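Only a single protein chain was left out; the remaining protein chains are all shown in position.
We call the chains A, B and C, going by the order they appear; numbering starts again at 1 in every chain.
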Amino acid sequence: MSRKELNIGVVGYGFMGRTHSNAFLQAPRFFHLAYSPVLKAVCARNADRVKSFAENWGYQSAETDWRALVARKDIDLIDIASPNDTHAEIAIAAARAGKMVLCEKPLGRTAREATAMVDAVESANVPNMVWYNYRRVPAVTLLKQLLDENRFGRIFHYRSQFLQDWTISHELPQGGEGLWRLDSAVSGSGVTGDLLAHNIDMALWLNGPIAEVTAMTETFIKERKHALTGQVQPVTIDDASAFLCRFANGSLALFEATRYARGHKALFTLEINGERASASWDLHDLHRLSYFDHRDESRLRGWKSIHVTDSDHPYMKNWWVPGLQIGYEHTFIHQAADFILALDSGRAAAPTFRDGLATEHVTDAVLKSAKTRQWETVPAA
Amino acid sequence: MSRKELNIGVVGYGFMGRTHSNAFLQAPRFFHLAYSPVLKAVCARNADRVKSFAENWGYQSAETDWRALVARKDIDLIDIASPNDTHAEIAIAAARAGKMVLCEKPLGRTAREATAMVDAVESANVPNMVWYNYRRVPAVTLLKQLLDENRFGRIFHYRSQFLQDWTISHELPQGGEGLWRLDSAVSGSGVTGDLLAHNIDMALWLNGPIAEVTAMTETFIKERKHALTGQVQPVTIDDASAFLCRFANGSLALFEATRYARGHKALFTLEINGERASASWDLHDLHRLSYFDHRDESRLRGWKSIHVTDSDHPYMKNWWVPGLQIGYEHTFIHQAADFILALDSGRAAAPTFRDGLATEHVTDAVLKSAKTRQWETVPAA
Amino acid sequence: MSRKELNIGVVGYGFMGRTHSNAFLQAPRFFHLAYSPVLKAVCARNADRVKSFAENWGYQSAETDWRALVARKDIDLIDIASPNDTHAEIAIAAARAGKMVLCEKPLGRTAREATAMVDAVESANVPNMVWYNYRRVPAVTLLKQLLDENRFGRIFHYRSQFLQDWTISHELPQGGEGLWRLDSAVSGSGVTGDLLAHNIDMALWLNGPIAEVTAMTETFIKERKHALTGQVQPVTIDDASAFLCRFANGSLALFEATRYARGHKALFTLEINGERASASWDLHDLHRLSYFDHRDESRLRGWKSIHVTDSDHPYMKNWWVPGLQIGYEHTFIHQAADFILALDSGRAAAPTFRDGLATEHVTDAVLKSAKTRQWETVPAA
Partner (left out) sequence: MSRKELNIGVVGYGFMGRTHSNAFLQAPRFFHLAYSPVLKAVCARNADRVKSFAENWGYQSAETDWRALVARKDIDLIDIASPNDTHAEIAIAAARAGKMVLCEKPLGRTAREATAMVDAVESANVPNMVWYNYRRVPAVTLLKQLLDENRFGRIFHYRSQFLQDWTISHELPQGGEGLWRLDSAVSGSGVTGDLLAHNIDMALWLNGPIAEVTAMTETFIKERKHALTGQVQPVTIDDASAFLCRFANGSLALFEATRYARGHKALFTLEINGERASASWDLHDLHRLSYFDHRDESRLRGWKSIHVTDSDHPYMKNWWVPGLQIGYEHTFIHQAADFILALDSGRAAAPTFRDGLATEHVTDAVLKSAKTRQWETVPAA
């Protein structure tokens, strides 16, 4: 069982730095992989803190300049877990250096940035992937299987939300560490890129391309103190974003994301209604899939709550025993495992950068429609 | 559509007087019945209040002495909705007078009383029925159909609860109007006869006879002021009652009733586990049945929440349209309709007095076991 | 307790004829009313069937021409429960005859029709009301109380759906009895007027006026056999309708109605998110309100499922005891009771025809936006 080594350099040690590091450590313990991930280096600007992070997670070394990391010969793969405004530059440099490139979502701040990133990895012909981790929730993967088996028939409706409530207080500053998501210069947008991007990636995967959208956005709190400047400044992100759309398959859909839905921490939901079956899922109970099958005996039709923890459910034979649930971090472990499994298989590990670009075309159309107040067509990726 | 008249005299104008009156009025509007119930008279001791009640519900007359009611020639059916200590005497007199007899549950305060009542109606050969209304919740009737169709296979387990919390306060007096259920001289027992009797009747109907029980009871608050005497007196009822049992079919069961389960208003639950299927139900969402079928495709097994409001569900084609739920009072309407439908059919409308006696044999065994601290065998009814 | 009589003539004996008749019969049994509703006459075109309906529900007489009904001196109130294309003509005639007028929703097929109806009742100065019955679900009324008590603070979001699945089959014909809702000449529109109108009426009541909308509609099955002509004809109603909007109070909202959401029978939902609290409700479990209060102790925050059956909940002291739920028909009973209670109070019983018109302004704007593909402003009612 001597496995080839896959030497990894991670950029960023925030929330996503932790989830990615954990994924690389856990994947080989629970999945049979031909490559053994090695945590070669982690990179971030603060030398003390990056050293401490490296020790905690067992990285062999720490860097403070991502260019130095990209230049290292002993690194096979660059994984970008730093804020959105750094994604494009690092990814393009890494691709040019011939590294495999993984990137936290959203791929770029705009479709323009994302396009350059796609061009770079495709020109360099390096394996690449965007961390839209929620595709690897077993309940969601199960739903994808059911759709692929054509159990739903013609699709009529799709709807998806991502509801949070953590920015309602006027006291919350914008920008700076941990709060760069509130600063559009860094993040690119507010909930559209941060939350709706998840809804859209999953929808494109499950229900195919989106043809056109009409959208609205809102910034409820217009000014906040900036954490870096100390000044009260206009808030430039969208606090809430919603759109109607038509999919290429003719189905109608509603999407909504907000950080002002009191009572919801991370309520990512989806529902799909087909001619013969429907299904719904939400992140607050991620281990369950709700499923309705019209072909059931008439008297006994109902929504079934499937506890997705059996050995014939996606990914679950690698974990514990039926009835014992997994959690959020496992979606990253599954994605890391799938990426490594795909290395030998020749199959691309989805979502690729090109898949990530498709989502950005939708988010760009949403933001544009909110300004033009028109229906906007979504370009093909 | 000229229907024969069924002339009814009701004893009691409390909570159950209202549900029965409503049932007789509503049944013919929603069900096709050969007999038209006529509210001839209502009887209770307080002349002013019985007159007011009669006006409100459209009774043709009011009586203050049940003996006078039973003696009336223009009455076909005596319906007993008065406190438990009056059931036996009225029922026996009514049967002897050749009246049909309906009786609110429990039939008597003890199996001994209930036996005399069974003897009376069977000797007189008059139609009779006990108002164990919950059998007529459509979701429960649907479950009975599924069991009769042998979808469950061998039954391994049954469990049932009736949880309330309305007597936790020390300030609550015992006895007197509205509170006679706390006075064992009137009620016969506490939660065993009031609540567990419902659990048991439904269990006997769904899962067959109970062979033996081991039980415990408790009176949490030992003394309360008596509403009639004004004196602080020992509380003689059971506040909580629980038992383990074995059914004749070999299944094991747990039953529990209490008025000290904070947060539950009337949480009557049941669950049954068979070799091939399981089901559960509760009164707080009475229009739903939860159903699990092991023969479902493995990946898609789960508990299905059936919204029992379709036209092919029991009783429901007589109500509204799918998705629109009915409530508590409808169980009485269904039972009244079934009784009237059975008059011409020759079938007895269940539960008969003899069925009611079977429940009392169990409640007697429960109360006895709680005293003897032994397993007690349940006699056949 | 001799009550004044309120002499009622009902037009229509379909689904709504039954719910209204039941409401007039049940309201005085459960609520203390100064007026006693008397079912004077029911009117419909089929003489045999209207006679049978009259007998079943205890109407004193039957009519086959609504003009004759409106002309009767012994009638105080005309209640319109016939298809949508008859509402305006009957209501205007009844108002001119000095009758009180109740009308099943939607008020007219268009805001233009509804405006004429408002003019008629306001000119005649007669009491009037539209049967948007769902305001009287106790859980919804409780939510209205909580909003009026300003427990939510600034409102950020509102969302509401009405999902059904009964028209998915291609075999279903359009038009004719029971299916006139599929014929836009009779109904005015599809789900926009039939279902979304409920969502909108409730939203206007709870969250105030809607300022502007952008919408989309779809007809999934383009042709159906017409039940009256026997011909396959184009389907002219909207099968699905969705819109984004902004309320006057600055909140953002999503609305959706469809008859193509497999697995949902009548899933009318709403959710409202405020600065300090949020709430949600749905018709499939209408007796529950979900409530989240941010002022709860931090560790113990969560969504509370309130079983709205206590005596201090709206309408519930008139029914049974805590824990025992009511159902769909009770919303009509409550509305009938409120109308009668308002007769002496001087308060108008809401929703009045003018309130009903406000909803039609929104539905018209929705249908217009779906055609123009523009944001449309909603006129004030």
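Here is the rule we go by: a contact is a pair of C-beta atoms (placed from the backbone, for glycine too) under 8 Å apart; a residue touches a chain by one contact, two chains touch by 3 or more.
Note that the coordinates shown come from a computational prediction; the quantities given were computed from them, not determined experimentally.
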Seminar exercise, completed: Omitted-chain footprint on chain A covers residues 1, 15, 19, 22, 25, 28-29, 52, 55-57, 164, 166, 264-267, 283-288, 307, 309-310, 319-330
Seminar exercise, completed: Residue positions on chain B contacting the omitted chain are 156-157, 159, 163, 165, 168, 214-216, 218, 220, 240, 242-244, 246, 250, 252, 254, 256, 258, 260-264, 273-278, 292, 294, 301, 303, 373-375
Seminar exercise, completed: chain C residues touching the chain left out here are 142, 145-146, 289, 291, 293, 296, 298-307, 310, 312-313
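As a working rule, only the chains that are shown with their structure count from here on.
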Problem set entry | Centroid spacing, where centroids are CA-atom means, of chain B and chain C in whole angstrom | 36
Exercise. Which whole number of Å gives the spacing of the CA centres of chain A and chain B?
Worked result: 55
For this session: Find the geometric centre of each of chain A and chain C from their Cα atoms only, then give the gap between the two centres in Å, rounded to an integer.
Result: 42
For this session: Two or more other chains in contact with one residue: find those residues in chain C.
Result: 264
